[in-house]
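Every protein chain but one is kept in place in this view of the complex.
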Amino acid sequence: MIKPLTSAILLALASFSTHAAEFVLTDAASGRDVGNWQVSSKSLGIQTATPFSIEKRRLHGGKQEGVDILVVNNGVMTITLVPTRGMGIYQVKSGALRLGWDSPVKEIVNPAYIDLESRNGLGWLDGFNEMMVRCGYEWTGHPGIDDNGQLLSLHGRVQNTPASSVKVIIEDKAPHRIRILGEVSERTFKKAELVTATELSVEPGSNRFELHDALTNRADYEDEYQIIYHSNFGTPILEAGAQFIAAASEISPFNDYAKAGLHSWQTYLPPTKGFDEMVFNLKPKGDKAGQSLAVLLNKAADAGVAVGYNIRQLPVLTLWKNTDTRQQGYVTGIEPGTSYAYNTKYQRPLGLVPKIQPGETKHFDLSYTVLRNASETAAAVAEVAHLQGTEPVREISEPLVDLSKK
Amino acid sequence: MIKPLTSAILLALASFSTHAAEFVLTDAASGRDVGNWQVSSKSLGIQTATPFSIEKRRLHGGKQEGVDILVVNNGVMTITLVPTRGMGIYQVKSGALRLGWDSPVKEIVNPAYIDLESRNGLGWLDGFNEMMVRCGYEWTGHPGIDDNGQLLSLHGRVQNTPASSVKVIIEDKAPHRIRILGEVSERTFKKAELVTATELSVEPGSNRFELHDALTNRADYEDEYQIIYHSNFGTPILEAGAQFIAAASEISPFNDYAKAGLHSWQTYLPPTKGFDEMVFNLKPKGDKAGQSLAVLLNKAADAGVAVGYNIRQLPVLTLWKNTDTRQQGYVTGIEPGTSYAYNTKYQRPLGLVPKIQPGETKHFDLSYTVLRNASETAAAVAEVAHLQGTEPVREISEPLVDLSKK
Partner (left out) sequence: MIKPLTSAILLALASFSTHAAEFVLTDAASGRDVGNWQVSSKSLGIQTATPFSIEKRRLHGGKQEGVDILVVNNGVMTITLVPTRGMGIYQVKSGALRLGWDSPVKEIVNPAYIDLESRNGLGWLDGFNEMMVRCGYEWTGHPGIDDNGQLLSLHGRVQNTPASSVKVIIEDKAPHRIRILGEVSERTFKKAELVTATELSVEPGSNRFELHDALTNRADYEDEYQIIYHSNFGTPILEAGAQFIAAASEISPFNDYAKAGLHSWQTYLPPTKGFDEMVFNLKPKGDKAGQSLAVLLNKAADAGVAVGYNIRQLPVLTLWKNTDTRQQGYVTGIEPGTSYAYNTKYQRPLGLVPKIQPGETKHFDLSYTVLRNASETAAAVAEVAHLQGTEPVREISEPLVDLSKK
């Protein structure tokens, strides 16, 4: 949409309110983009215990041509966001630690080169390599023909949708929280008007960042929606003997193949040829406010990651163990969601395809904490134990869905 | 195709013949594009009662990344063309009036982000928001599997094809007519060689612009072609009590759902939840030269738009009433065409899938007039009445096609 030039916002001009410095990097409404860009605590004249910087850069080469990345360095972590891929998070680095994984897909793929419906709806796999992928919001899950005859491609469309607007806010008051706002729209005439205001927020010097996403149905009709926050971790945290700990009431195998791994769901194999993937469905537990936590630890329990989420927003948790060889992508997924990874048509009978009313906004709040030493991992483990209480995680031997039935 | 550099045309260099100033903005043959660009009567040193300007601008943000628009301001109207989307017309603004509509699709979408065959051939809906969309030329109409087993996606491919060349001509002689020439090619080895030389032409100070399109079959074999000029209008012209007036011999409902709206085809509802769309098929009438006219008026009949076309070129007229809620896209389409909106396989038996011979050129001439006051609307209404004569528009109660049959 083209607004008159006279009213076009001035891009990249800092607007210093009493509360924050604000930078508009991309704005589809005016059709403008700031191009390569950077800012730092130093360039802003902000006195801070931990200096920080933010850089936007356009990538080239292969199917990565024209992709924009946004690198936030808060002094402790370097977070790489990808506006061109739905504000996904490519990776987070903190010292020797890394949140992310080594996918066979090496480039950060421009959605222009992806055909989501290819390979019977598996086109999404051509670009899958991020630490955090939003799988939604029109639908999520494995590809398949829905009841209305439409192919639902793997994990929806939002991650392969370039952000319509990108804004950086740096709060004026210490600790000068950094907020990255990106709007991603799923708009198809007569089909969907789902607009997600994503926010990644982090304080300088912190080992934790947060997501605050707000999904609004801008249509005048009720719609279904689904979302999985597909959060993926490989080396150095994932290794033989790494542990998964989550507050949950029950766990069941996704399919027959995963049955064999049910009893050992809390530990990981080394890279294992022929393993492919095992997937488990968990019913997570939260505190009174719904807050839950899932933790991945390395074998020595002196490094890890904690994923916080709210079960009132994201009532189910998928555990994806893809401990195949390194070359195939040795990785595990911790995936809070409205839904499991089944095709949508299987999830409606499970009550896992929620509705969103006209004008309604759904909020999704998550946190990711890099656990850098034994003391930080112990604190996270204690938090899960507290949420879990005395009730053990019940192991259900049969999958929730009988996939042999059409 | 790459011509030697030495013979490459010099882009954006005005070529002042005795007849015109000519600017080549985009030229695939030499592989060149002028980038952001503008010209005006003032910069050209042209003395004119109504100053004019033309600007080419590249858009950014979301799925709009890399889209070029061309804004022609003739002093009375601002016409926004989209070279990247087949030389479609995004909107026309004239004072408080606007030709165009508010689609749920907000960005001017780069075809690189569209997969026309997605959603069983409905991918076109991901980018549909223009005032004037060419639906063709290889095929047009609703998606479906053609008799040869190929999926024909909604409304063909031309609108999602970037223009191969864009040229601006400003005539040297008063009134200094502005002509925008864009070539759009549908070229697929062994399948199609349909090349359309589009032209939008407007005089400074005028409230009317014209399209002169020439479709040539560059193949050595006869081919089918179809075209609908999908011309779409929302607020402020469309409103409760707005009127549609067209010279026609008969009208019939597109399908069973439209039967209920047959008798009130000339008036419009307010934004109406649950209305979805009603479509009507008209047989238009023209004068001796084939010239016909269709008019949309607001309720007070002091604002509107007149669409002129020739029934020897475009023998049928589709009326699309999409008076659903504002948020869904409150809009009506006035759509002269070779064909109705049925899938191609239904139109062959109706004789509405014409052929084009090798080397043959088909011409399509349309005009769009912004009606700015009661006097201008009255003149347009009188013109329709003159074309209509005393014969009323016959209402046929049954659809032309029985869609219940496969």
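Observations on the structure shown:
Lettered A and B in written order, each chain numbered from 1.
One rule holds for everything that comes next: a contact is a pair of C-beta atoms (placed from the backbone, for glycine too) under 8 Å apart; a residue touches a chain by one contact, two chains touch by 3 or more.
Fair warning: this is a prediction, and the values are worked out from it, not measured in the lab.
Between the chain not shown and the residues A:R119, A:H212, A:K259 or A:K283, the one that touches is A:R119.
Checked against the hidden chain, the listed residues B:T50, B:T78, B:S164 or B:Q313 yield one contact partner: B:S164. Summary of contacts with the chain left out: across B:R32, B:R85 or B:H230, the touching residue is B:R32.
Touching residues on chain A toward the chain that is not drawn are 57, 59-66, 69, 80, 90, 103-108, 110, 112-113, 115, 117-120, 122, 125-126, 128-129, 273, 324-329. Touch with the hidden chain on the side of chain B covers residues 1-2, 26-33, 66, 84, 111-112, 115-117, 149-151, 161-165, 185, 187-191, 193, 218-221, 358.
In this text, only the chains that are shown with their structure count from here on.
Centroids built from CA atoms put chain B at 41 Å from chain A.
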